[in-house]
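Here the complex is missing a single protein chain, while all its other protein chains stay put.
Let's turn to chain A:
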Amino acid sequence: MTTPAAYQVSHLDALEAESIFVMREVVAEMERPVMLFSGGKDSIVMLRLAQKAFAPANVPFPVMHVDTGHNFPEVLEYRDQRVAELGLQLVVASVPEALASGMVRESGDGMRNRIQTPVLLDAVEKHRFDALFGGARRDEEKARAKERVFSFRDEFGQWDPKNQRPELWSLYNGRHHPGESIRVFPLSNWTELDVWHYIARERIPLPSIYYAHEREVIERDGMFYAVNEFFRPRAGEERFKAQVRYRTVGDASCTAAVRSDADTVEKVIEEVAATRITERGATRGDDRVSEAAMEDRKREGYF
């Protein structure tokens, strides 16, 4: 006789099982799913889970990158390599193209966070996607902590946080009218540390910028920004070389690095376990706009 204690799974296995369940529900019930894939660690983990969910068959949906034009070259390269390896179809929703066609206009501060939303929504409409997988996690931010796994969006892509569908057990309601869609968050219950433990366990390769490297940076609002073609120091901001790594990868004009010597996955796990600052707090200029910056963007259709 096996004891009941033998029938235990680790919390990482429980999270994996839940994410795979969610993905299979979407593919079984929705007509045109797509997975957001930026080359960031969360979307990389999400893609790995998708491979696992449908193996030995191929991932049964395309991936989409909302390209702000402000990319880290290592990340773009990673994206293309991964897409080629897995034989995926890649849809690029391009902010530079939308700027050129006049669909959106550059915002005053040069940040492309807000203007990527109409570009995303346009691509969704054009391809008639009805389910969009996103790698957002509830532990990232207080508005995200409130979102359902299946998050309904109206025909304008808007989220209504005061009127979310009840979501009981693991019964996800993806029903919608034409033009409406569902954002799906398979990593809802994962934390940053879970993601890193999983990357280590599964030996998932990541873009090199997630590990410590030397880079020319400036310090602004206590964050370290890499000097590159999208980010120019202001007068008085001094450039210097530092050992840094990225905790998140977003738009290169507003994503900052953290000082770090963690050049292996094990060291990153140690660092993340000990850190006292949230990943977005440490690295995202875009969240600092106001107390409810994320909620406001999400209402407009941001991921």
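FYI, contacts are C-beta pairs under 8 Å (C-beta built on N, C-alpha and C of every residue); 3 or more make two chains touch, one makes a residue touch a chain; residues count from 1.
The definition used in the following text is that contacts and distances are computed from a predicted model.
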item	value
Among "Urease accessory protein UreF", "Phosphonate transport system ATP-binding protein", "Sulfate adenylyltransferase subunit 1" or "ABC transporter permease", UniProt-listed name of the chain not shown	"Sulfate adenylyltransferase subunit 1"
Contact residue for the chain not shown (choose from A:R24, A:H127, A:R220 or A:K267)	A:R24
Of A:M35, A:L120, A:A143 or A:A242, the one touching the omitted chain in the full complex	A:A143
Selected from A:E97, A:E167 or A:E219 as touching the chain missing from the view	A:E167
Positions on chain A where the hidden chain makes contact	4-5, 7-14, 16-18, 20-21, 24-25, 27-28, 51-58, 138-139, 141-143, 145-146, 148, 161-162, 164-171, 173, 175-177, 188-189, 191, 275-278, 281-282, 291-292, 295
